[in-house]
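For this depiction, one protein chain was excluded, whereas all remaining protein chains were kept in their positions.
Take a look at chain A:
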Amino acid sequence: MAAIIDVQHVHKAFGGLKVINDCSIQVEQGSITGLIGPNGAGKSTLFNIIAGALPLDSGRVLLDGEEITNRPANELFHKGLLRTFQIAHEFSQMTALENLMMVPPAQAGETLFNAWFKPSLVGKEEAEVRRRALEVIDFIGLHHVRNELAGNLSGGQKKLLELGRTMMTDARVVLLDEIAAGVNRTLLGDLVTNIERLNREMGYTFLVIEHDMDMIARLCEPVIVLAQGSVMVEGSIEEIQNNPQVIEAYFGAAS
């Protein structure tokens, strides 16, 4: 299988603090790859670099063989690379349904001419997007709050909405940044099920940052452990859990 995301020798420093230090990772097409590591290991920074939210100092990032180093997030979106945020982001002044309807690219309403002079065309496309948004909102189990302002949803519901956002377009790779944090156990089960379904039924590749080891164990294969800005180990969850180096990085030398 080919690597859909290929990070090659990336360096990134904030002032004198080297956060990412010669880091190279590959994410296989069709996998749900976990990215774990102690606090300060550089997981979120690496994520932001891949997602185009942070410029890197040196190195390259490839998406399916195409160089995407330092491309802006909106361009990556149109190439099928989507991300969620560690702290759930939403358009707070729009309803949950409108949040989803914001996503699909290249609607006819994009040109001013159509918006003003061909409202019927825009209306037709919008109806199609709306149908899809309703399907997605059913899928993520937020149908009952679809007309609430997204800013009023609970933290967990916002996380579900983030996942829903990735389903509105035909994504190839989705970066999930601590999607389980702050989500209760029941909702978490739904989330995991949904991620597995998207992976299986729609062929999404996932790269997942997570602190919840149960979720990692259930979902991810392989798992990459990041420490001090570079890859420490990579392997199945069993291999990782029994690796003395990993145990030391997490619990300190005392164990």
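To be clear about the criterion, a residue touches a chain if its C-beta (ideal position, glycine included) is under 8 Å from a C-beta of that chain, and two chains touch if they have at least 3 such contacts; residues count from 1.
Methods note: contacts and distances are computed from a predicted model.
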*One chain is missing here; what is its name in UniProt, given the choices "Cytochrome-c oxidase", "Branched-chain amino acid transport system permease protein", "NADH-quinone oxidoreductase subunit D" or "ATP synthase subunit b"?*
"Branched-chain amino acid transport system permease protein"
*asked:* Can you tell me which of A:S24, A:Q93, A:N152 or A:T193 touches the chain that was removed from the display?
replied: A:Q93
*Return the single residue from A:I4, A:A51 or A:I68 that touches the missing chain.*
A:A51
*Where the missing chain touches chain A, by residue*: 51, 53, 72-75, 77-78, 82-83, 85, 89-94, 102-103, 105, 107-110, 112, 114-116, 119, 122, 165, 169
